[in-house]
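Yeah, one chain of the complex is gone here, protein chain that is, but the others are all in their spots.
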Amino acid sequence: MTTDLQTDPGPRAPGSPAALEVRGLVKHYPGVKALDGVDLVVRQHEVLGLAGENGAGKSTLLKALVGLVRPDAGEIWVRGEKVRLRSIMDAADHGIGMVFQEQSLVPNLTAAENIVLGSEGPGVRRGVYRWRTMRALAQEQLDKIGSHIDPLARTDTLSFADRQMVEIAKVLRIEERTSHPPVIILDEPTSVLESKEIDTLFTQVRRLREFASVVFVSHRLDEVLDVCDRVAVLRGGQSVGEVPAEGAAPAELHRMMIGSTGADDHYHDSAAERSDEPRRPRLEVRGLSGKTFRDVDLDVHAGEIVGIVGVHGSGREDVCRALFGAEPTTAGEVVLDGKKLELSGTRAACAAGVGYVPAERKTEGMVGPMSVADNMTLTKQQARCSGPVVRPRKQASLVDGWIERLSIRTPHRGTAIQRLSGGNQQKVVLARWLVAGDVRLLLLDHPTRGLDIGARSEVYRLMRELANSGVATVLLADSLEEAIGMSDRIIVMSDGRATKEVAAPAGGKPTPLDLVKEMV
Amino acid sequence: MTTSPAEADTDVVHAQRPRPRRGVSLMDAGPPIALVVLFGVFAAMSPGFRTFSNVQNVLDAAAVLAVVTCGISFVLMMGSIDLSAPGIMGASAITVALLVANNRNDNDLGLVGVLVAVLVAAALGCLSGLALVVLKVPSFMATLGVSAVGLGVATLMFAGVQPNISDAMLEGWAVERFLGLARLTWIALACVIAAWLVQRYTRLGRYAFAIGGAEEVLALSGVRVAPYKVAVFTMAGAFYGLAGVMVTSQLGAGLVQAGRGFDFSAITAAVVGGTLLIGGRGGILQSTVGVLLVTVLTNGLVQVGVSPYWQGGVQGLIVVAAVAAAVIPQRRRNQVTK
Partner (left out) sequence: MSTPVLAQPAPDAPVVHRPTVGQRLTSFMPVIALVVLLAALTIADPGFLTLSSLTAAVRTAAPLIVLAAGATVVVLCGGIDLSIAALCSLATVFFALWLPDLGGATTLAIIAATGAIGALQGVVHVLLRIPSFIVTLGGMSIFAAIALVISDAGPIPLSDRDSTKWLTLYVAGVLPMAFVVALVLVAVVSLVLKLTPLESWVRATGYSESAARLGGAPVDLVKIGAFTLSGACAGLAAVMLVSRNFSGSPTMADNLLLPAVAAIVVGGTAITGGHGSLWRSLAGALVVTLLRVGLPIVGVPSAYEQILYGAIIVAAVALTLDRSKVLIIK
């Protein structure tokens, strides 16, 4: 159980020789250091687990390994040879292939075509398909992993698990390109599988180890420990250590992932004086059901921040959108300040004083080419109008006021919002709901996504300020720490149901592990 | 073990591709059933419709549209759209009329003339494809432009004097019958079979299908899609060119307007046959059923006494209805429709 920092990639680690080695990989995105000197060794014939919090840099690292991201600094070595990977085909030529989290198959082609896609070889002669050869080629791949899928079945008629097998069979085609054992990367392969399917997948992974190296990425630590030989942990774009899987406990891994600091407290509320006498909640949700969630009950009081946590597929994003009228519901009732809230559309929600900050800021949150001022007044048009007529001066003073109040760094209110940094963009998006001073319920879907630390804390402060002014807030946080730090109360969602409620007052915060137990 | 396992940056909004359901049989069986029903209804309503000679008429009338639809189907399969048929057909109609024996000049190239006309058309189609992949102009705009170019080229060659053809072979295509059907109809049948073979057995055809299914996946698999897109538009152009030649054979003269309305009829036929405009579904055989549906409808309406002027209107209605029928089950809130 070593947690020693592996700073020196130098001489190869003991055991079997390294198939793939990463030294000091760095990747900057503006405002964010996604990779900050990552070191990693994948040995031959081993299954290496890769664990890390959201934002730890797993994704970027994997993409660098298959040539989809070009690192700013650092080296990638394959079997002792330094390589530069410019494209996914480059990576394949070096024997590195990846099974993507979102499956990358063409749904309307046959399984066989998908397996050989892009490297049909003898399957296509002078542009003409030779279906029999094609089928044989695909069968060969499927045999390797012992799958009994009909190669000529249309891919979209296969189950998710079968499609994953096709995907693995497809990745194994890179064996045709090199004479060496390949390195196969599996990115969150279990997230949508059922337990029986997961067992089958694990059998496959162990089988793969016989002739390949595997990098296995999953957010379920028990699985990682179950199937891997060794687990490397990333935190904040750096490798913080590794443990042999045998005998390790998930809790230990988790501690490495979140670091020693534990949950940092974003709770800026110094004077949390709330009357304890029971009042009617500002938002009451009863039995809300939709496509991805069922029977959700939720109360949010004025001035309260309620965090909803849950893993991918828990349905919490859809609950949030449904409350804003952007996702259809099948049953349930929502009451806001004693009045029934119509979930018929976004207009109705806006008019009722509900605000929503979408997770996808660039595509859903803001209108990039439009000015800061126009973005800020997009929703509450009445704030800049007299009657139906826009008053440019009224708008200018209003917008300038908010720019100052939220210290939004922009050259001018007329600057296109897409030219601002992410944090300032997000502040404009938030200000949109504040300009009219009538927001009662704020739904925040990953409001700090992609922001650097400085911008994050500004957003945190703003959220707390709003809450203190009486706004009820529903928060889907970017990380558990954020949820714990910001929320007064946390609802855990799992498989579309609200399964647990955890109080999180200042001074009495739960730990991330407390929540994780409920989530999985 | 995070609240949001989907890493921030992988979670990008992308056009949600509706998952084709498994039991799609209704969508596949619908058009043929509709064809049979429609045929039955008209046969019951009109004695003139159910004669053998009228069935011959329907098949002969379907010939040109079938060829145009062969071309457009590949484009629609990719999820693109093609409005260039009128221009390309016009250009090829005039080209062939001026190259075979005619009253304007002394050319008498026969089959070579037909070939040249088809090549000219293919070149125009290629132009659409290039505008799409090189200039990134959306296909409906690119093909609208190319259609105008084709009409202009045709008008230039037309030069105010209509070229009447006197080439025996070309004239014979429309007149001479084999097994009760005009030669043109057999040509159309050959085109359908050829197009089906392309769709089923060539990389071009399969990739066109795949581009409509998930273009980004092809790129991830290291396939360069641009050449295939250009090739598909070129092939479509060639089909339109042949259709233009066929119209010239029917009319006995080259007309600039030879292709008027065929773009829309062909889209109607393909959509009614079960091709989705977002691409990735449908095929030549489905489109051919669509062609028969449209032709039977047109012919039947005339037989039961509806003014032929309504023809376009009926097509307009059914294309909107067919697209709506395909789209409605997949509607989402907050969906972007351009």
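The letters A and B name the chains in turn, as written, and every chain counts its residues from 1.
Simple rule for what comes next: a residue touches a chain if its C-beta (ideal position, glycine included) is under 8 Å from a C-beta of that chain, and two chains touch if they have at least 3 such contacts.
This one's a predicted model, so the numbers in the text were calculated from it and none came from an experiment.
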Exercise. If the hidden chain were put back, which of B:Leu109, B:Ala123 or B:Met141 would touch it?
Worked result: B:Met141
Exercise. Thinking of the whole complex, not just what is shown, which of B:Ala214, B:Val245, B:Ala269 or B:Ile284 touches the missing chain?
Worked result: B:Ala214
Problem set entry | Options A:Arg125, A:Arg206, A:Arg279 or A:Arg347, residue touching the unrepresented chain | A:Arg347
For this session: Return the single residue from A:Thr133, A:Thr157, A:Thr178 or A:Thr363 that touches the missing chain.
Result: A:Thr363
Problem set entry | Contacting the left-out chain in the complete assembly, out of A:Arg130, A:Arg419, A:Arg440 or A:Arg497 | A:Arg419
Exercise. Touching the missing chain, which residues of chain B?
Worked result: 8-15, 17, 19, 78-81, 87, 131-132, 135-142, 144-153, 155-156, 158-159, 214-217, 219-220, 261, 264, 267, 277, 279, 307, 309-317, 319-320, 323-324, 327-328, 331, 334-338
Exercise. Given the full complex, what residues of chain A touch the hidden partner chain?
Worked result: 29-32, 34, 63, 68, 100, 102-105, 107, 155-156, 163, 324, 326, 346-347, 349-351, 356, 358, 362-370, 374-375, 377-379, 381, 385, 388-390, 416, 418-419, 421-422, 432, 450-451
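FYI, only the chains that are shown with their structure count from here on.
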Problem set entry | chain B residues touching chain A - in the complex, by the definition given at the top | 1-13, 17, 19-20, 22, 200-204, 206, 209-210, 212-214, 217-218, 220-223, 280-281, 333-334
For this session: Using the touch definition up top, name the residues of chain A that touch chain B in the complex.
Result: 34, 51, 53-55, 58-60, 87-89, 92, 100-102, 104-109, 113, 117-120, 124, 127-129, 131, 156-157, 170, 188, 191, 219-221, 250, 254, 257, 309-312, 321, 325-328, 345-346, 359-360, 363-364, 446, 449-450, 476-480, 482-483, 512, 516
